[in-house]
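The structure is given below, and queries will be raised subsequently.
Complex shown without one protein chain; remaining protein chains in place.
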Amino acid sequence: MDGNENTLRRLRTVEGHLKGVIRMVEQGEYCIDVIRQIQAVEAALNKTSTQILENHLNSCVTTAIKGNNAKERERVLREITEVFDMSTKV
Amino acid sequence: MDGNENTLRRLRTVEGHLKGVIRMVEQGEYCIDVIRQIQAVEAALNKTSTQILENHLNSCVTTAIKGNNAKERERVLREITEVFDMSTKV
Amino acid sequence: MDGNENTLRRLRTVEGHLKGVIRMVEQGEYCIDVIRQIQAVEAALNKTSTQILENHLNSCVTTAIKGNNAKERERVLREITEVFDMSTKV
Partner (left out) sequence: MDGNENTLRRLRTVEGHLKGVIRMVEQGEYCIDVIRQIQAVEAALNKTSTQILENHLNSCVTTAIKGNNAKERERVLREITEVFDMSTKV
């Protein structure tokens, strides 16, 4: 199973989890339990992002840094910084 | 539209957004763009949690604090502390 | 030791930890180790915030909700929602 398949599998699991949360709200379940499940969904999404980043570092980023295109190198490194910065905000 | 309907509407929008992220991965779109969309999904989930908490504070929590059941009061307040604590971790 | 003393003790520990991080940077220690220590400082700050919120819920918030001032009740509940919302962003 390559990285992409693994990511898809994780995201489909998150989708199932989220459908479960929607059902909880439809059935009027207790607010705090809904919030806890939403937080669990977010933790699963964080793990997925980390895994995607790991694949990206070992493929595109490594290729760009070894390559001769300085602009491309700067771009991929700036993107890592940007997603790290955003990860501290969500 | 009551709080519950509003929450459901938000969660269904998040579900649509998440399906879009899954399609992006299926089509092999750029890793960083996928991570950014996952972060956007998380930001939307955070807003939903905040809205659910707001409703909860104005209903269950207020009722419990005005009520005479000390254990129930403690429980609802402890739950708020717990979801706040968890929110700093996801 | 009351809640305030406990908060002060925690914050002074965080201050000592932060001074240690500053020394690490002055001595040119490895970037990733510095980032890890900054993340540890943030985890300690999160725990402190949670503890302050817990005290606040059991004192001011409980008093306001039991009181007769509707505006004051709304204000304290809105503040809880606001700090929860912010906690998902830092």
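Brief remarks follow.
Letters A, B and C mark the chains as written, and numbering starts fresh at 1 in each.
Everything that follows uses one rule, which is that a residue touches a chain if its C-beta (ideal position, glycine included) is under 8 Å from a C-beta of that chain, and two chains touch if they have at least 3 such contacts.
Because the structure is a prediction, the values reported are computed rather than measured.
Listed here are the chain B residues that touch the chain not shown: 88-90.
For chain C, the residues touching the absent chain in the complete assembly are 4, 7-8, 11-12, 14-15, 18-19, 21-22, 25-26, 28, 31-32, 34-36, 38-39, 41-43, 45-46, 48-49, 52-53, 55-56, 60, 79, 82-83, 86-87, 89-90. What chain A contributes to its contact with the hidden chain is residues 46-47, 49-50, 53-54, 57-58, 61-62, 65-66, 73, 77, 80-81, 83-85, 87-90.
The definition used in the following text is that only the chains that are shown with their structure count from here on.
Summary of the copy comparison: rotating chain A onto chain B for the best CA superposition needs 180 degrees, to the nearest 5. Centroids built from CA atoms put chain C at 21 Å from chain B.
Separating the centre of chain A from that of chain B, both taken as means of CA atoms, is a distance of 17 Å. Residue positions of chain C touching 2 or more other chains, listed in rising order: 88-90.
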